[in-house]
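One protein chain omitted, others in place.
When the chains are written out, they are named A, B and C in that same order, and each has its own residue count from 1.
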Amino acid sequence: MAGLLDKLLKIDRRWIFFFVALSVTVPILVPLGLPISTTSATQMAFDFVEALEPGDVVLLSFDYGPSSAPENDPMAEGFMRHCLSRDLRVVVCVLYPLGALGLANNVVARIGHEFPNKVYGTDYVNLGYKDGDRAVMRRLGDSIADAFPTDVNGRPIADLPIFHGVRSIRQVKVVFTAATGLIGEWWITLVHAQFGTPVIIGPTAVSAPKYYAYISSGQLAGMLGGMKGAAEYEQLIGKKYPVLGNYYKGTRLFTAVKGMDAQTAIHFVIIVFILIGNVAFFASRLRQGRS
Amino acid sequence: MSGLDLSFGKVALFLCFGLLPIAGFLLGLRAPSIRRQGPIILAFLAGIIPILSIYIPKRFLAHPEMGMSPRLDQYLIIVAGFALPLGIVNVIQNSSRKAIRRETGWPFAVVLLVGLFVMGSFGIYGAWTGEGIGFRVDGTSTPFKWMEENCFKPLQSTIFALLAFFMASAAFRAFRARNAEATILLVAGVLVMMGRVPLLEFIATPFPPLMPAAAAASQWLGKLTEWIMDVPNSAAQSGIIIGAALGAAAMAIRVILGIERSYLGLGKGD
Amino acid sequence: MKLAAGLSLLALLVAAPVAVATPTGTLPPAPPEVPAPLAFTAVDRPGDSGDAILLTWGDPPDLPADAVIEIRRAQPPADEWTDLAKVKPGVGQYVDTTARDGNVYRYEVRVRSAGTADSTGIAGAVGPPVVSDPAASHDNWFRAERTNSFIAMGLFTGIILVSIQVARSGRPLFIRKIAGLNAVDEAIGRATELGRKVLYVPGIASVNDIQTVASLAILGHIARASARYGTDLDCPNRDPLTFVSARETVRSAFLAEGRPDLFREEMVNYITYDQFAYTAAVSGRMVREKPAANFLIGHFFAEALIMAETGQSTGAIQIAGTADPAQLPFFVAACDYTLIGEELFAAGAYLSREPVLLGSIRGQDLAKALLLLFGIVGIVAATFGITWFATVLNTR
Partner (left out) sequence: MGDLFGTWLAALLTLAAFSFLYKDNPIYRFAESLFAGVSLGYYVGIVLDQTLKPNLFEPLKTNFGLNWDLMLAGVLGALLYVRYVPRIGWVARYGLAVYVAYYIGVEFTQKIQGEVMPQLARTIRPLNQWSLASVGAFFASPSLVSLLAIVGTYSVLVYFFFSREHGRVMRPISRLGIWFLMISFGAAFGFTVMGRVALLIGRLNFLILDWIYPTLGI
């Protein structure tokens, strides 16, 4: 047995890579449709948006790059679909430099087509990217137009009807930040702390554990943690809004719920790897102990 | 000159961040010690204004149009814009030297320069013509957007996707229960992993009669994971946040008061 | 409802002439159909940059259901009132942000109820107006709602500066041994024996990031050690500003050890700004040039795992350090020593024995002790029902 384990440990890394690729590809080709349970942080976020009234203005900030798009895209899309289904006014902005602008443009274009009755400039607007992250957040405290004089295409935002009655972030009912890295945290420790605007965060699974401390201190209005949080949110809005439910069932495009099948398979594989690795480790230590 | 808006904020910032560096430059030509003092005074001003504006709402400091602090925020959006591509000068220097001197791997330096100039010129073109760098009004992609979608995005997300493979191989080879701490780490990690995905339902798929039992066990595991995240994890994260925040705040005090200067490239001595 | 309103209207019509006929008659004057707001005040809004006046009033008890509070403003001496806003009952306040400093205003508040008939029987009765004293807006010196964080910041700054002053005055300050750091010299020694270089990755954040500044302090110490031992040092950078600071730090470290001849410009080099192009280049360098010791110290994001795992597979001794909880699991699992969270800042102080750093570590410990004390007293008080300790910490 020990010989087998040692041989196992010495196997070429590329066998592990092949096995990982296999266990992710199969669920994509053959969807399993496993059930997804809802956690309280996602329910908090969903209930918060449900409590908003038509005409309220919300801010969706793209603070992630292509390197975490499969986790954050479904969150940003889900939030925008949820808000437009509730006739809220959605203002989109981008503070992350590494490729976030392209993702925001794609989401705004795709969701714009899904809601033909919603008018750009009245129901939703894309303010594009701006350098200076925290300097931008401080300006949003006084006036959105100072930080973002124009929208992503260079059109002055002063004459856009969506900003009727909204001058600064204080009139925004909630900020949803789909985030990786630190920008998401700055919305909490700067914008929420100094201007009071509630924040819902959609972090990558990597940075999600840190935000449990902010949930329990009441600084967050909700959290969609990683791909699982996005999948839970997709299920919640799919159940509440039949139009969205049908979309998520019918679409060929990538969704978080579909991704969860492959997540389950790979989690199984990695747990097995950890167990084998440690069994072999203890076996070899036992033998060293005896020899 | 008469048309200029000489409100207090703008004039005050011009004195602090305009005349002062010019004076520092002129004096610095001869007196090297000024080359160190000048930036440190500027750092003090740039650091203290945002802090005071949180507490002192006086018109001269915090008024949205007249105040110094909101105007300084507006400046820093522009300065941050300049800072982002700062690495270009150095990369162009290195890569062109490597390409001209045919050092090892020079073709890759050429590829880098080509990628830089093609993408950069598409960006400049988009800004100059007003077409922008996203979708045109008619929904077609600008050249910048096309390159972003079909070159920048796949490369970045794929290099990151490599992590899944390294994660798996690290799980196999590196993550050992070497000591008590590492053991707790791995046990908590595996428990959380089992509670975050319908793992037992996945295992029970080929054995339908076991499904209800698997679902019940999975439910319990999900609750355990949520408890681990809500109680011990959030307690430890809170401790880390408080500790790290105090460390960061102390560092901020040292930098603003000019005690810490390493970021300016000045050693402790000079 | 409609029937009742109609009947009362009829009764009023019948009674109206009588009331008119006997203005001071025996009947007590009918109570105003609609009450007036109570305790109406108009003052400058506190803690702001001016141009704002705060109006507060109490909703009268027997308000009709559909009542609306109308606010009007006039600029004395002119006496014409302009409408300002309509506010639903239960709010009790309104901020007039159209006011401009230097002007004096008078405000008038009254209740309007569309459903109630006024004395002439027409629907839309208006209660008696209440007029405020003249008010003028001005900017204020202090935002009183943030007194708690102002005191906290002032206290903390004081503690830090005093501790630094004590450290500078020469008193020896003790910092406990951090396991990861003793391995630093051991790692450089090993690299020197094997005649292979030391790779130092200062994290990928810019120089305005506090973990990067701490990492530069550690880089300085490692550069001095490699100057003493004559070891080759390689410090690839992702951020241009960190790159410049790192090069200056290493240059002055070699100078301080009296070996400027050993310093080569390309010891500290710049690769690219993009996170993953940089990661790929560094891991490629780890595999190709096989440094004997890898230091991964600073602010890392997702690339921490690639570097830690690749470095571990090349058999190099690895010392990591970051304050970001998301990356610590991988460094703890895959590296020989890890500086966890604040240990990174303490390491800078421990290595450099620099009075300023030692002093600020002492100051932070003192602040932590005060926080712990405040917390424990607060918990005991809360258990006995006193919640002041928690509420005083609420920040706005």
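Just so we're on the same page, a contact is a pair of C-beta atoms (placed from the backbone, for glycine too) under 8 Å apart; a residue touches a chain by one contact, two chains touch by 3 or more.
Fair warning: this is a prediction, and the values are worked out from it, not measured in the lab.
The shown chains contacted by the absent chain are A, B, C, with contact judged over the whole complex. Residues touching the missing chain, restricted to chain C, are 146, 148-149, 152-153, 156, 173-176, 178, 207-208, 210, 241, 244, 271-274, 276-278, 280-281, 284, 287-288, 302, 305, 325-326, 328-330, 332-333, 340-343, 346, 349, 361-362, 365, 368, 371-372, 374-376, 378-379, 382-383, 385, 389-390, 393-395 (touch as defined at the top).
Mapped onto chain A, the interface with the missing chain covers residues 14, 17, 20-21, 24-25, 28-29, 67-71, 97-99, 101, 128-132, 134-135, 138, 148-150, 152, 154, 186, 188-190, 192-194, 204-206, 208-209, 213-214, 216-219, 225-228, 252, 254, 258-259, 262-263, 266-267, 270.
Here, only the chains that are shown with their structure count from here on.
Here the spacing of chain A and chain C, counted between their Cα centres, is 23 Å.
Rounded to whole angstrom, the centroid-to-centroid distance between chain B and chain C, based on C-alpha atoms, equals 17 Å. Touching two or more other chains at once are residues 54, 64, 83-84, 156, 159-160, 167, 169, 173, 175-176, 186, 189, 237 of chain B.
Residue numbers of chain A whose C-beta contacts span two or more other chains: 13, 67-68, 98, 194, 209-210. For chain A in complex with chain B, the touching residues are 9, 13, 16-17, 19-21, 24, 32, 34-37, 39-40, 65-70, 97-99, 101-102, 105-106, 109, 128, 130-133, 135-136, 138-139, 142-143, 146-147, 152-154, 194, 209-210, 212-213, 215-217, 228, 260, 263-271, 273-274, 276-278, 281-282.
Here chain B touches chain C in the complex through residues 51, 54-59, 62-64, 66-67, 83-87, 90-91, 94, 112, 155-156, 159-160, 162-163, 166-167, 169-170, 173-176, 181-182, 185-186, 189, 237, 240, 242-244, 246-255, 257, 259-260, 262-268, going by the rule given at the top. Remark: chain B residues 50, 54, 64, 70, 73-74, 76-81, 83-84, 130, 132-135, 137, 139, 145, 148-149, 152-154, 156-157, 159-160, 164-165, 167-169, 171-173, 175-177, 186, 189-190, 193-194, 196-199, 201-203, 205, 215, 218-219, 222, 226, 229-230, 233-235, 237-238, 241 touch chain A in the complex.
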